[in-house]
Structures are given as structure tokens and as C-alpha cells.
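One protein chain omitted, others in place.
All chains are identified by letter, namely A and B, in their written order; residue positions are counted from 1 within each chain.
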Amino acid sequence: MPISVLDIAELIGAKIIGDSNIKVTYLSEIHKVEEGSLMFVDNEKYYSQSIYSAASAIIIDKVVDCPEDKVLLIVDNPFEAYNLLAIHYSPFIAIMSNVSPTAIIGSNTVLEPGVVVGNHVTIGDNCLVRANTVLLDNTKIGNNVIIHANSSIGNDAFYMKKQKDGSYNRWHSIGRVIIEDNVEIGACCTIDKGVSGDTIIGEGTKLDNSVHVGHGVVIGKHCLLAAQVGIAGKTIIQDFVTIYGQVGISKALVVGEGATILAKAGVPKSIPGGNKEYVGIPAGESRSKFREMVAIRQLPDLIKKVNEIYSAIFKNKSNIDK
Amino acid sequence: MPISVLDIAELIGAKIIGDSNIKVTYLSEIHKVEEGSLMFVDNEKYYSQSIYSAASAIIIDKVVDCPEDKVLLIVDNPFEAYNLLAIHYSPFIAIMSNVSPTAIIGSNTVLEPGVVVGNHVTIGDNCLVRANTVLLDNTKIGNNVIIHANSSIGNDAFYMKKQKDGSYNRWHSIGRVIIEDNVEIGACCTIDKGVSGDTIIGEGTKLDNSVHVGHGVVIGKHCLLAAQVGIAGKTIIQDFVTIYGQVGISKALVVGEGATILAKAGVPKSIPGGNKEYVGIPAGESRSKFREMVAIRQLPDLIKKVNEIYSAIFKNKSNIDK
Partner (left out) sequence: MPISVLDIAELIGAKIIGDSNIKVTYLSEIHKVEEGSLMFVDNEKYYSQSIYSAASAIIIDKVVDCPEDKVLLIVDNPFEAYNLLAIHYSPFIAIMSNVSPTAIIGSNTVLEPGVVVGNHVTIGDNCLVRANTVLLDNTKIGNNVIIHANSSIGNDAFYMKKQKDGSYNRWHSIGRVIIEDNVEIGACCTIDKGVSGDTIIGEGTKLDNSVHVGHGVVIGKHCLLAAQVGIAGKTIIQDFVTIYGQVGISKALVVGEGATILAKAGVPKSIPGGNKEYVGIPAGESRSKFREMVAIRQLPDLIKKVNEIYSAIFKNKSNIDK
């Protein structure tokens, strides 16, 4: 629903620079803005990225030069202003009954005992939600989805803003979790909603137990995620990716289509797909990583050998392990 | 209950090669077959292992030569036929009340609020099941067992069959979880049932919080598993094994009696017991692994030293880190 920047400026006490007649449609994070977006920036490092982004209006703590079509909303604390708007337009409402009266549940869908369904959750047909799983507000689930026991879907994003005194303020999340058709989610999984966009689990993807999916993560179709995998916020996992147990994937990166990530790997940056296989911390292509692992086993002997050589050619210098 | 192969053939539309009068007693995976087993094979690589196994009958996608006492059931898609049989003889029944009327609960056993007990679960005497834990169908629990809050015992195996189009089909699990006497299971643990056999937690074994135990895993007596350990399907942990926090153990391997696996290790293949201690990713005996760790700390200096030597003896060649 488009909202006038005049109304917004009044709500957050901002001074408007630019056309005060425009309307905005989305509250957006800097990662993902489009025409109609209202975003905020409070760090000079990101001023220029923000001003030349597609966003229509920007909450900012300083008057800066900017393209004519942008509207600036000047406030002292842009983060607080943004958060106030998020809470105003998408207020938190506690879940008051096991199945919220605002939830929509498809035909032939079974909710086992202890399942809690939050406000405005929708679940498709032929789904099975096993005992004691919690589906939090605005979660949207397709058809033929199975969610095992004790999982929590649609938790608030773990997205904290550090204050000057070192304490943290939570960023109010307004995104959702969207689970497409034929997905299966294990027991004790945690899937957080997006801060401004949605967290998406693509069609046919299967998650084992105790998998953590951070805010705004987008997982493609027909992926396999084994137990205890963790994926940090805003990361994109493309289609047909296989991730073995206890892998950790850092935030805001891309795992390419068809990639395989072996158990316990830690992925710190984007990796291409195309049937490549990765392993290690930090993860690399498995062929070279396995070669390194073999080499490490030879390392104690190598050190001895180098010392032997060193003694032979520089007789008067001392060795490494002395 | 023995079932005639004639009935099975009719159910799955198979052509029978061999003695159509025999009966089978077990649906089995290739890992563990015995006389009376009905198994399936759909990969030429495993034809010969299957045909010369102890199984009495084999669902297969091709007529092949085989010993006289074997019965072949020929179908186009053996996996689908197997899954259809599993579902037919062990159909899924949702849990409809907090404690299923088919469950059996021993004397002096306490179920705290929010505990859900599935169909045909049996619990022995003097057990304590803490709040919001879920015990799924057919789970069998001994005496003096404690299960902490929010755990999920008896989840479906995470055992997916890749289809030609890259999507996955779940293998219908017919095994159980068996928890022997004096076991303790932490909070938020997940223990999956076996695909065809049982997952077993041996007498006196203690699991800390958020431990994941995959399908068909067999853990021996008096083991200790610290928090966030994960064990993949079909692995055997023998008696008196100690596993520290966040260790991951791969599938279908054996950890020998009395082994100790230090924190964060990743175990990719079977390891002997006998009081040996393991560490690292991939895990090795701790004595040699600790030596490697010390050596790695010397590696940057070693490279400099080798370059120095190299320059001294091959003056015209370039160095590694140039």
C-alpha cells in the first residue's frame, strides 16, 4: 500500500528535501531496493550507494547532494526512524491461541497436537505439521509440505544494531518465511523471517534436523541440507545444491546451482556451482583441499627435512624448531 | 508376519521369477538383509551383491541370472514398488491426541505438560519425559530414562531418493527408535527412526543437548555424547565411547569401543577404539594431529626458510611467494 512521504515525515519528525508529494510502497534494506522503496542510511560510507540506488526516498542523518528524483527525509537517528516505521506499519501481535483465527489452513492438512499457528499464517493442502512445531506470523506454506516436530518457522531476524554505548537494538523484521510446494523441514529447525524481504525455501527442497536458516535467505529448488547446517542472513543458495552435515555458510553470499558442500565446511564467500564440490574451513574446491590435507600430514617430516638441508648449507644458522 | 510373494507381486504389479510359493518377513535395505528379507535393487552396480545376499526375494528392474533359491520380482521402478510396500504394510498415522490411546506407559513414569506421545509408543517404568518433548510412532523406551525438554524422538529418516528430474522422493521409514534402560537424552535432541532397521541408544548412554542421531544409528552402552554432536545414518558407535561437543560423524561407519573423539572433530571413516583418542577434520589420532597443528604454526616461517635455501642454491629460479 503506497504511503505518502508527508505522512511518514510527520510520523518520524523528519524534514523533507525533494518532492513531498511522492508515495513509497516498501520499507527496504540497502541490499535490495527498487522504485517505491523507502530505505535509510546512517553511515557516510554508504551515502553514495544509497543516493544512487533505485530507492525513491531515503531516511538520512545529513543533507547531501542527490539526484533530483530522490526524496531525502532528514532525521537525527535514521535507524530509530526506520524501526519506528516498521513497527508502526507491521506491529507485533502476540499469538493468543494455538491456531490463530486469522490463519488459513488448506484441505487435507494435518496439524498434530501442540502445533502453534501464528497470525496470518497460510498453509496449503495436504501438508503435515508434526507435534509442537511453531509457525510464526505471516509464514506462507505451499502444498504437500511436511514439517517435523519442534521446529520454529518465522522467528524474528537476528539483526541487531549496535548503539553508541555498546548495547544492541533489534531491527524490527517485516519480512516473511515462504515455503514452497513439496518442501520437507526436519525436527528442531529454525527458519527466520526476512528483515524487509522474505526468506524462501524453494520447491522440493529437503532440510534435515536442526538446520538454521537466517533472515532473508533464499534457497532454490530441489536442494538437500543435512542436519545441523547453518546459513547466515541474506545468502542465496541456488537450485540443486547439496549441503552435508554441520556446514556453515556466511551471510550475503551466493552458492551456485548444483554445488556440493561436504560436511563441516565453512563457506566465507560466494562459490560457483556447476557440479563443483567444496570442503574445508575456509571452503575450497575439494580436489585442491584434499591435496592440502595430504600435504599437512607430511608437514612434521617436511620441517625436519628442511632443517637438515638448512644445517647442511648454512652451518652457522639455527633451525626452526630449536 | 510372513507375507506371500504372490500377494506382494500383485500389489506392486511385478512378474515373478522363481518359486512363487515362498513368503517373506522383512522389508530390508541392502545394508542388512537376512533369510526372509525382501529387498530391492535398481542399480546394476549392486545387482551381484543383491543376488548373492541372504535375501529371499529381490525387487529388480531386469531379469538376471541368479541362484535357484532366490525369487526375483520384476518391475519398472523397484524403489517406487518398495516404497509402496513400506507404506502399505506400515502406513503413516498422524498423532491425534497428546498421548495416543495406543501408547503404553509404565508405572511411576512422569510426562510433563506438552509432551506428545505417538501411536504404539511404549515407555517403561520410572521415566521422566520433560515438557514439550515429542515421542513419535513406535518408539520404545526402557526403564529409568530421562528425556529433557523439546526433544523429538522417532522422526522419519532423512533418506531421500533422487529422481531423474533432480527432485527427491522420501524413502518411507519403517524402523523404530529404541532407547534402553538408564539412558538420558538432552533438550532439543533429534533422533530419527531407522529406514528398515532400528535406531538404538544403548543402556546407560547419556546425550547432552541438541544432539542429532540419524536413521538406523546404533549407539552402544555407557557412551557420553556432548552437546551439538551429529551422527549420520547407519553408523555404529560401540560401548564406552566418549564424544565431545560439535563432533560430526559420517554415515555407515564404526567407532570402536572405548574411543574418545575430541571437540569439533569430523570423522569420515571407521576408527578403532581401544582407548585411542581422535581429533581434527578429518579426524586422526590426537598425538599425530597435535603434532601437525604445531607444525602448521611454523609453516609461514618454513616457507621463508625454504625460499632462502632455494635462492642460495638455485639463484636464477623464482620463489614461491613472489
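Structural remarks
One rule holds for everything that comes next: a residue touches a chain if its C-beta (ideal position, glycine included) is under 8 Å from a C-beta of that chain, and two chains touch if they have at least 3 such contacts.
No experiment lies behind these values; they were computed from the predicted model shown.
Checked against the full complex, the candidates A:3, A:17, A:95 or A:128 give a single residue touching the omitted chain, namely A:95. Per the touch definition above, the residue from B:80, B:125 or B:184 contacting the chain not shown is B:184.
The chain omitted from view is touched by exactly one of A:3, A:30 or A:309, namely A:309. If you put the hidden chain back, the residue from A:83, A:246, A:260 or A:286 that touches it is A:246.
Touch with the chain omitted from the figure is made, among A:18, A:78 or A:214, by A:214.
When the full complex is taken into account, the listed residue touching the unshown chain is A:166, out of A:2, A:67, A:101 or A:166.
In the full complex, subunit A makes contact with the omitted chain through residues 94-98, 114, 116, 118, 132, 134, 136, 150-152, 155-156, 158, 160, 166-168, 170, 188-190, 192, 210, 212, 214, 228, 230, 232, 246, 248, 250, 266, 268, 281-282, 284, 288, 291-292, 294-296, 298-299, 301-302, 305-306, 309, 312-313. The omitted chain makes contact with subunit B at the following residues, 110, 112-114, 128, 130-132, 148-150, 182, 184, 186-188, 204, 206, 208-210, 221-222, 224, 226-228, 240, 245-246, 263-264, 281, 293, 296-297, 299-300, 302-303, 306, 309-310, 313-314, 320-321.
In this section, only the chains that are shown with their structure count from here on.
Averaging C-alpha coordinates per chain places the centre of subunit A 30 Å away from that of subunit B.
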